[in-house]
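One structure, as structure tokens, below. Some questions next.
Left out: one protein chain. Kept in place: all the others.
Lettered A, B and C in written order, each chain numbered from 1.
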Amino acid sequence: MTAADTALPLLEARALSFFRQDEPVFAPLDFRLHAGELALVEGDNGSGKTTLLRMLAGLLHISAGELHWRGEPMQRDRCAGEILFLGHQLGLKADLSPRENLRIAAGLHGMREGAGAASVLARIGLRGYEDEPVRRLSAGQKKRAALARLLLLPASLWLLDEPYANLDRIGIALVNDLLESHTDTGGAAMVTSHGTVSFHGGEPRRIRMHD
Amino acid sequence: MASWIPLWLHKLGSPPTFYRFAGALQPWAMALALLLGAIGLYGGLVLAPADYQQADAYRIIFIHVPSAWMSMFIYAVMGVASFVALVWRIKLAEVVAMESAPIGAAFTFITLVTGSLWGKPMWGTWWTWDARLTSELVLLFLFLGVIGLYHAFEDRRQGARAAAFLAIIGIINVPIVHFSVNWWNTLHQGSTVNVFGQSKISADMLWPLLTMTLATKFYYLASLFSRARTDLLALEGGKDWVRKIAEDEASR
Amino acid sequence: MNALQQFLAMGGYAAYVWPAYALFFAVLLADTLAPRLRRRRVLAELRARLARQSARQERKPLSTPASP
Partner (left out) sequence: MMNRPSLASACAAMLRRDLTLAWRRRGDIAMPVLYALIVTMLFPFALGPEDTLLQRIAGGVVLVTVLLAMLLALDAMFASDIEDGSLEQLVLAPQPLALMLGMKILAHWLATALPLIVIAPLMAAMLHLPGVVIPVLLLALVLATPLLSLLGAVLVALTAGTRRSGMLLALMLLPLCVPAVIFAAGAVAAAQQGLPWLAPVAWLAAALVLAVVLAPLACAAALRIALDA
């Protein structure tokens, strides 16, 4: 029993499941995620990883089971702004530049756009591409532009769906760095991946999806 | 779930229970509809005297007016079921709302065509842009919109929720359409026709009319039951109770 | 016979009254038959699915060796 186990979990699922056309997409899930923890959601294609993350983000209605946020039933406005979701679709407008996209994200989160954007984009490896339309970036660069949101916006829980897809080795190391510093500062993250991933910082929790 | 929903309603809302319940009642509702329809039509077509103004043409009233009432009644049922479906996510309410739509569209269509067939000999035109007629036409489009939206979705339950939402928007809209067309008619004087002039109706004509109204109500019930049963089989295809039915019917 | 002819003539409005009634019954008949046909189709599809599933289950023990 570590200290983390006794503290109130950030996110707790009890017999959580989702039905599509009355067929369960995955078997009921039980897990706890504490602040400072990283969970890796594993499973084959079609095992419901993306569905799970969309449900945790609040995009999908919970079919059965319970989901608790800091010990209380999850409600839309209680966790608003504390969760960042990065899905298959990156949420970037192709006609806008990475800087403009970041500015919108900051505005939607009620933040003043500051000098932050430039340094965030530099750290994510997009220096020199700040004002290029996202349309003209490569798939990996688009991914980086989307990941920049994670650095700019404060959130306690990251839900990342396939964050490593389309990234080169440096990009993968970058994501691992991001995750490490996020968990070190008390954040938590859930990451789906069907490949094997090596984290530098300790062994992540594993949540296995079954049909 | 809200605790104030009566327990029997909650039980009836479970698909297998409703399937059995509807299956038991459906033949009786259909039999009543046929019996009342036969009595009403005999009274209306044979016993009732010809109208002193409209002669025998008025006999369309015995199907036209009940159909018109049914079109509005079914829309109301669909609206209430849609509301229940959206608020409490009860599957049976979704089924009732979505399976009411085709029946409602059928009655609305009958109302429009029989009204046209009645209007031609009586006021010399197939159609006029009267508030009632226009509202009925808009009602038909709303029914068709609900059906179309329902079938446009891959996920049936998602489609049902979206279409239920449209049905509720429509409920707000129909009175507004009626009001606006009435206003429009005051602006364009001369094109108005007094559709239902004399409302005094003799008892000989009234009882067949009311009997036909009851008959259409029972018909709706019967049709809804058989549609809802089919829909439940399709929606609950993975469940054991449906499998049992499928196997039982195959062995028969 | 004469009475029947008179009835069918509908005082000269037969061309309006009878099509109205014909439409009424035709539409409602179609509405009654549609769910029956659909029911037959749904059950047939369901049985086909069940047959596929049971066929898969019979194959399964062969492909996956017994594990403790």
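One rule holds in what follows: a residue touches a chain if its C-beta (ideal position, glycine included) is under 8 Å from a C-beta of that chain, and two chains touch if they have at least 3 such contacts.
Owing to the predicted nature of the structure, the values given are computational and were not obtained by experimental measurement.
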item: In the full complex, displayed partners of the excluded chain; value: A, B
item: Among A:58, A:98, A:125 or A:187, residue touching the chain not depicted; value: A:58
item: Residue, one of B:169, B:206 or B:250, that touches the chain absent here; value: B:169
item: Residue touching the undisplayed chain, where the options are B:90, B:177 or B:215; value: B:177
item: Sole residue of A:27, A:67 or A:96 that reaches the chain not shown, by the stated touch rule; value: A:96
item: Hidden-chain contact residue, picked from the options B:54, B:100, B:134 or B:223; value: B:134
item: Residue touching the undisplayed chain, where the options are A:81, A:116, A:140 or A:204; value: A:81
item: Residue numbers in chain B that touch the chain omitted from display; value: 134, 137-138, 141-142, 144-145, 148-149, 152-155, 158, 161-162, 165-166, 169-170, 173, 176-177, 179-181, 183-184, 187
item: Contact footprint on chain A, counting only the chain that is left out; value: 20, 57-61, 80-81, 83, 85, 87-96, 100, 103-112
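To be clear about the criterion, only the chains that are shown with their structure count from here on.
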item: Touch-based graph of the chains, sorted into line, ring, star, complete or other; value: line
item: Geometric centre: closest chain by C-alpha means; value: B
item: Furthest chain, CA centroid comparison against chain C; value: A
item: Centroid distance [mean C-alpha coordinates] between chain B and chain A, Å; value: 48
item: Length of the line joining the C-alpha centres of chain B and chain C, rounded to whole Å; value: 19
item: For chain B, residues contacting two or more additional chains; value: 237
item: Shared-contact residues (touching 2 or more other chains) in chain A; value: none
item: Complex interface listing, chain A residues touching chain B; value: 20-23, 61
item: Complex interface listing, chain C residues touching chain B; value: 7, 10-13, 16-17, 19-21, 23-24, 27-28, 30-32, 34-36, 38-39, 42-43, 45-47, 49-50
item: Residues of chain B touching chain A in the complex; value: 89, 155-157, 235-239
